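Presented below is the structure to which this report refers.
The complex appears here without one of its protein chains, the remainder shown in place.
Here the chain labels run A, B and C in written order, and each chain numbers its own residues starting at 1.
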Amino acid sequence: MSDYSPTEMLVVAMSRAFRDGEVIVMGAVPAVPLAACRLAKALHAPGLTYIVGGSGTVNPTAFPSSSCDPSLATGVVALPLTDVVLLEGRGDILDVFCAGGLQIDAHGNCNLTAVGDWARPDLRGPGSVGLPFLPATRRSVIYTATHNPKTLVERVDFVSGPGHPREAGDRRPYQQEGPSLVVTPMANLGFDPESHRMRLQSVHPGHTEPEVRDATGFDLGSGYPVAATTPPSDRELNLLREIMA
Amino acid sequence: MSDYSPTEMLVVAMSRAFRDGEVIVMGAVPAVPLAACRLAKALHAPGLTYIVGGSGTVNPTAFPSSSCDPSLATGVVALPLTDVVLLEGRGDILDVFCAGGLQIDAHGNCNLTAVGDWARPDLRGPGSVGLPFLPATRRSVIYTATHNPKTLVERVDFVSGPGHPREAGDRRPYQQEGPSLVVTPMANLGFDPESHRMRLQSVHPGHTEPEVRDATGFDLGSGYPVAATTPPSDRELNLLREIMA
Amino acid sequence: MTPRFLSASEAVAELIEPGLSLGVGGMHSTAAPMAVVEAVVRSRIEIGMLVTSPSTSIQADLPIAAGLVRQILSPYVGFEHLGLAPAFRRAAEAGELEILECDEGSMTHALYAGAGGLPFIPCPPGVELTDVPGANPAYYRRTVDPFDGIEKVVVPAVRPDVSVIACLEADHDGNVAFGRFPFTDRLLALAGRKLIVQVERVVDRITPGESLPAFLIAAIVVAPGGCRPTASPGLYPADEDGLRAWIRAARTPEGAAAYIEALS
Partner (left out) sequence: MTPRFLSASEAVAELIEPGLSLGVGGMHSTAAPMAVVEAVVRSRIEIGMLVTSPSTSIQADLPIAAGLVRQILSPYVGFEHLGLAPAFRRAAEAGELEILECDEGSMTHALYAGAGGLPFIPCPPGVELTDVPGANPAYYRRTVDPFDGIEKVVVPAVRPDVSVIACLEADHDGNVAFGRFPFTDRLLALAGRKLIVQVERVVDRITPGESLPAFLIAAIVVAPGGCRPTASPGLYPADEDGLRAWIRAARTPEGAAAYIEALS
């Protein structure tokens, strides 16, 4: 087994969550979901479709840092950004929205707008961009490179991207699954089907359950099984390194 | 002076109404306004812009029968039809809408939808298409190849394209001039600035004022001067025949 | 999801259930998906609501002549310089067709709303001065503009159950290139709950330019010449003799029936 970086584990874990035939959409800073999509498509999901927001390119083989990089124009097909915006609102065509935030909370809400009071924030983020479209996608996969109590909080200070309903009566406009997975460098996390609160799914190699719980700013609950994440295989790693080269 | 056809007189009369720098838009069956635009641009309005609806082509030199003919793709620039639709609603960018109808009434309303009762019409036309955009264009130029009392009526059976207000209090969404000219094979007609009713402007060569009044299904009023339309010049005719060849 | 490559008859049988709303592309007599439209007519599938481009011709007149159209939402049915649409005209004058009167602007915006999940959409000013809203009060309604407090005319989002458009070519993965002005066919395609694309040919790599990705498409129908008698830009112009033949035949119900019979 090769050595691998936390980012490689993150990408591999994310790629395993994509199912054959799904249509994935990602926005700014696409590196992690783009690598995960390409890996999934090469390995277990040949029918995967992935759209890099900004440029609207479908299934690009370029690997740029920016979602609007001119190198993306080499894709076979691109949707105009205005069409991507339309489809994001349709509610029946996109399967997975890859989301993140300055804060992610116990119900899977994402905050990319402001930490602290919105009017005088402690940290102003870029803004909500496409995150309000989350409830119009069948499910969302949330990822963060920073698993710590400042990022994973009980309740976000500002909801940019809606997660699961906090109250049983909260209505959603479409019949969607909501956030299905949160991937971090330490663990995979899912959601309790009853309470819709985040809970541990599997701990990545090199980390322990108590360590993950300590790094999380809310109670992950207990009384459920927690697995060990299967480490990246040589095949996954080799392919991933080709993709990210 | 050459002989010329009623259609040639119609096109020449229309072309003279276009002023340098204006932006003209036309829809289905573009032959007459398209020829008139090209003639105007060649003669007195070099800065004219004309847009053939359907295809959205700007200043095409093709001369097709259909507004969507593939030959229009040879224009330097085309606006997507969806952009043409947007601009038609903007109210501040298009100068002249070239309109027509099964019926045209004393206030310049056009009916391309239904003659008789809408639910059981005597004559069903194609529909209103873009005519409801007329009030969002600075002015409209109306034309018809059939100057008779069935076409030129006191009041249209169905308003597809709005003309001037019938009542003084009728509001218009934009500050526009409304219909400025009606061109027929017999005459040019304008509108009384007070009553907004159609009246004679000039009678084409070969026709007389009483003949035009007889061919019109409403009272054209009196007590104002009526000119004789200047016949097409050789230069106009030669150019026009090149354009329509 | 990858589109399936089906014959016109298969696509119609598998995707278009009787009574559905059907969006049919092509503008005037250019790029109408006639192979699929004729398959609908041959299969005698009733269309609950026929939704068209802002201007349509034989792609609407043919199914109307076949008695298959319950309602039509279209701002223009006709043949431009060739004349009025004979079947549409006859059905309308006989009161045998439910015409959902509409206009180009509101219809285009309604498709935009349908494509984007917008529940409804306001019209640009102008249509309230016409008789169009009064002829279709279920579609043209009013609501308060909360920015100036004044009522404005709005229309609902339009989402055909199935949209059918004609493009130039598909690759083997099912991506398609328009190879032409898209008119409103992009919006019609995006607004449809399912999408059938008729193409002239299959190629290894589609022409750069306006395209649609495979994941949006349920079925691709390869039909060379399948836009005739309308034009397929770059390949063949509109067959005006063919269009005139329809207009002549459809002047009578018997003539239209004979024309339709000959399609089989």
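Keep this in mind: a residue touches a chain if its C-beta (ideal position, glycine included) is under 8 Å from a C-beta of that chain, and two chains touch if they have at least 3 such contacts.
Given the structure is predicted, the values throughout are model-derived calculations rather than measurements.
By the touch rule given at the top, the unshown chain touches A, B, C in the complete complex.
Touch with the chain omitted from the figure is made, among B:Gly89, B:Pro126 or B:Gly163, by B:Gly89. Residue A:Arg124 is the one among A:Arg124, A:Lys150 or A:Arg235 that touches the chain not shown. Annotation: of C:Arg42, C:Lys152, C:Arg193 or C:Arg251, C:Lys152 touches the absent chain (contact as defined above). For subunit A, the residues touching the absent chain in the complete assembly are 28-29, 31, 54-56, 65-71, 73, 78, 80-82, 85, 88-91, 113-114, 118-136, 158-162, 170, 172-174. The chain not shown here touches subunit B at positions 21, 23, 47, 49, 58-59, 76-79, 83, 85-87, 89-93, 136.
Taking the complete complex into account, residues 105, 109, 112-113, 116-125, 141-148, 152, 154, 156, 209 of subunit C touch the chain not shown.
The criterion applied here is as follows: only the chains that are shown with their structure count from here on.
Taking the definition of touch as given, a chain qualifies here only if it contacts subunit A and subunit C alike; none does.
Seen from the C-alpha centroid of subunit A, the farthest chain centroid is that of B.
The count of contacting C-beta pairs peaks for the chain pair B-C.
Centroids of subunit B and subunit C (each the mean of its C-alpha atoms) stand 28 Å apart.
In subunit B, no residue touches at least two other chains. In subunit C, the residues touching two or more other chains are 112, 186.
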